[in-house]
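Excluded from the complex is one protein chain; the other protein chains are retained at their positions.
Read from first to last, the chains carry the letters A, B and C; within each, the first residue is number 1.
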Amino acid sequence: MHPLVRYIIQRFLRFLLTIWIGLTIVFIISRAMPFNAADLLVNRILSYGTRLSGEEIEAMRRTIYDLFGLGAPIHIQYFKFLVHYLTGDMGPSLAYFPERVSNIVALALPYTIFLLLMASLITWVIGNLAGVLAALSRREKLSRAIEYIALGAQPIPFAVYALAYLMLYVLVLGLSLPTGGIVQGKPFWYILLDMFNRSLPPLTAIVIWGWMGNFLAMKNLAMKIKNEDFIEFVKLTGAPQNVIFKYVLRNAFVPQYTYLLLSLGMMFTGNALIEYLFSYPGLGMLFYTSIVNADINLMLGIAYMAIVGVATATFVLDLTYPLVDPRIRYPGQR
Amino acid sequence: MILVNADVNNYLLYIDKITKTYGYGLLGLRRFKALDEVTLALPLQEPEILVLIGETGSGKTTLLKIVLRIVTPDAGSVYYKGKDIFKLRSSEVRWYRREVQAIFQDPYETFNPLRTVDGYLFDTAKHLLGLDRKEAEALIDETLNFVGLSLSRVKGKKIKEFSGGELQRVSIARAILTKPRLLLADEPVSMLDASLRVNILNIFREMKKKLGLSIIYVTHDLATAYYVGDEMAVLYRGVLVETGSAEDLYKEPLHPYTQLLMNSILEPDIGVKNRIRPIKLSSIEIKEFIAPGCKFASRCPYATPRCHKEIPPTITVDNRRYVRCWLYAK
Amino acid sequence: MAKTQIGNEAILKVIDLDAGYAIKHKNKLVKFVHAVDNVSLEIRPNRITGIAGESGCGKSTLAKVIYGAIEPPLEVKRGSVLLKISDEYKDLLKMSRAYISRNIWWKFISYIPQNSMNVLNPMKRIKSIFTEISKFHGLEVDEEDVVKYIKEMFKAFGIPAEAINAYPHQLSGGMRQRVVIALALMFNPSVVIADEPTTAVDVVTQLGILTALKEWQKEKKTTMIIISHDMGVHAYMDDDIAVMYAGNIVEKGSVEDVFEEPLHPYTKLLISSLIRKGEKEFKWGISGSPPDLSNPPPGCRFHPRCPYAMERCRREKPPITTIDKDRIVSCWLYEKG
Partner (left out) sequence: MSFKDLIKDRVFIVSLSIVVGLALYTVIYPAYFTKVDPTKWYTYPQGIPPCPQFPFGTTLTGQNLADLVPVALRNSLTIGLTTALTSTAIAIAISALATLIRRLSTAVMTFIDVMCTIPPLPILIILIFTWREYIAIPTIGLILSITGWAWPSRALTSILSSLRERMFVFTAYLCGLPLYKIVAKEFMPFLMRYIFVHFINLTLWGIGMETTISLFGAMKMETPTIGTTLYWALRYQAFILGLWWWYLIPTLFLIAFLVSLYTINMKVDEYLMT
């Protein structure tokens, strides 16, 4: 079997494993609550004032229990939960009852994935290019200055930066935030264009901050690779400076690409907060509304879809990894 | 060193048909034999230096790790003073560790760069001999003097402050601290300067004479092998191709591979230019391990079709001389 | 075995060279390791010259300086390295780094580094490493020539033909080392410097590599400089040999003279301490260890380990006495008049 095929199968199995583990975590959370989600829904409905008699309430409570699959022994519940979630049926949303969670989330997911991929790739490219340039350039002072800025920003939490940027964006620059719900019923390219316009403000916010992390990681890595044996040797064979730059970048590319693949999960945190602050209609915004409405079911759905979304994005990027690292296409001897 | 399976009790060490296979290729499904039924023995009464001759990838390091109980073999067993070392009771493990010690090829990798070198000596004293720091000091200083150093020279220093030769002496001192009966040396001099090797080998000879220590000395350099060895065993791709006393092997190497090794020694005098037959380099390395017939067939000047198909049996030349080559089959 | 003398004028002259490593901490000089001290050497064309000596005696530093690879912390205090290019001598140390790396390196002089097991770019195929090198020097070499050259060299050095498209991590250490040697001989340079070409390699492979290098030298009339601590390698390979100790050249001469009648005590010890085939009786090795080059002992630097050390050796540095043409020794035992 060709090593490339073996690699793709391996990555696909890991993709399925991620979804399974993610799903198990979501199940554990949903069952480890101090109160019972179904009771919450029943009380919520009763609070709307209803003229149902005693037994009818009991009957409704049983159907809702069954809907949530409660009451059965834990492994049956788990199995049911798996089946439901894998088929995309995540039960009703508490706040917008009887709207299905999957429909709500399905609208917001593309926005989030679009922003997540765009933000990660742009910050990754800018950060790494700047990092290599800084490591190899002869202009010491400039590269040191950039490094100090990046270092200074590291300890500051992203949330604090997000608030400061929001304030700068709205109050100082006086720019408006595009609001309004999710566009529906328009041709595909129109939605895409609208998605791109909507994502510009949050995207710039993330990129202005995000590149620094990659910059520092690449600068240290490039400095280390610059002193490797094969770079010393290629200098001795008479290679000009731009070839050395190309070699260092090419060899630093692999570990940094792995870092990108794994960091999508981390990037999601920052993205969700920026989506909420900039009212960008992604999972972040949806999460905020579900917290305000205490809509547990919707939250569980969002958590699950976030895991699926990030896992898919990682899997897609993973497929391009063999192009980056020849050791995958041609494994060593023994 | 008799290969016929005799009574294991009157041998210091008896390695009986040790076999170890490793996986390679897809998910390691295809197996190849790193060691193929290797049988060796060291006498109990008087100390002996057995030289194990083999190039990188001949399986010698795997064999040493098996004797040190770091790696477990797939088949065969190892007896030390009659006891199977893989069936030792937990109390006997510490005894075995005291009796059998080892030194390694690269002196700068033997010690942790962040730790002081004497730490290893005090650790050995504490854990294997139960001596605390004060009691161990005299013994350590005495052992270091034996190898030409002293505790004051070594105390509180890290590997940066030593030359390769000095570090190898400290490594030897650490190994002989517990008065072992067997020392395993994995190419101890190949990383040192050619001119410094003889100093270390002289220590080996003294250890055998004065401490009654048997040594398994692994190398690919036949000159040093003859200088220090009593018995020799040639290992090629996990197969024992020739064994015998040092004199026999030096005077009359039988196996073509031993002859090739003998011819490749570069000696510091003018005659070497015309004494050496220049050789063509072979380029088949991994394939040799899985070759059906004699592993050396692809490089052997006398190879016959039979060599490529069948593994030659072990032929007894006289009571202590064995060779595994079709040239000598009856 | 008379050497044909094509104009025995030296192809490479090292004159009064002083170089070393300036170890700085917060750019304050902490110590200066004086690795090459007052070295003069003439390398004759179409011959193999060996530089022998223990680890840490400065032979690798000398090789780097001869090659012109001066990079901090390596500094040249004094002296020049003259390379004969189209019949006139040019001092490598005065030329600009850009000029040397584009026109001199790999064309006139090439360098095989010390641990050449891991000096190949892990991300490039072997073939593209060979093709790219020609671009560094503006040589328009088309693909077939390069592939033909590689196949020929791989056959000579026993590297499997399919390795041409392999990545470095797919080859064994020994094979990568031979690929680097093939790389260094690519443009048929007139001078090749090989720093410990066969350490950490098995005895049989070592003989194979040295034989291939020897045949290449004979066929292409290249000048080679072999650096090794093993006198056996020098005996097999060299035509001339220079023995270095603690930064100085203590003895130089043709390999026949030096091996048949070594003069300097250190050379004698270097040769006698090597174990020969069939030697069983006790032998003395060299005691002690090489001096610290940042503060070497006064007078003759070998006096602490020299069996013949006299009072004078401890005080004064011995002059370089010329025994006869190209045969020198630096020791008070041979001081003239």
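Assume a contact is a pair of C-beta atoms (placed from the backbone, for glycine too) under 8 Å apart; a residue touches a chain by one contact, two chains touch by 3 or more.
On a predicted model such as this, the values are computed, not experimentally measured, just so you know.
Hidden chain, full complex: it touches shown chains A, B. Shown as candidates are A:4, A:17, A:145 or A:319; the residue that touches the absent chain is A:17.
Per the touch definition above, the residue from A:158, A:211 or A:230 contacting the chain not shown is A:158. Although one chain is not displayed, its contacts with chain A can still be listed: residues 14, 17-18, 21-22, 25-26, 29, 32-35, 151-152, 154-160, 163, 166-167, 170-171, 261-262, 264-266, 268-269, 272-273, 276-277, 283, 287-288, 291-292, 294, 296, 299-300, 302-303, 306-307, 310-311, 314.
Seen from chain B, the chain kept out of the figure touches residues 68, 70, 94, 97, 101-102, 104, 106, 109-112, 114-115, 119-120, 123-124, 127-128, 171, 174-175.
In this section, only the chains that are shown with their structure count from here on.
Between the chains B-C lie more C-beta contact pairs than between any other two chains.
Averaged C-alpha coordinates put the centre of chain A at 56 Å from the centre of chain C.
Of all residues in chain C, those touching 2 or more other chains are 172, listed in ascending order.
Residues of chain B in contact with two or more other chains: none.
Contact residues on chain B toward chain C in their complex (touch as defined above): 55-56, 163-166, 190-191, 193-199, 201-202, 205, 220-224, 226-227, 250, 260-270, 272-273, 276, 278-285. Listed in rising order, the residues of chain C touching chain A in the complex are 67, 69, 98, 100-102, 105-106, 110-111, 113, 115-116, 118-123, 125, 132-133, 136-137, 166-167, 169-170, 172, 180, 183. Interface of chain C with chain B (complex): residues 1, 54-56, 154, 157-160, 172, 175, 178, 200, 202-212, 214-215, 229-236, 255-256, 259-260, 269-271, 273-280, 282-287, 289-290.
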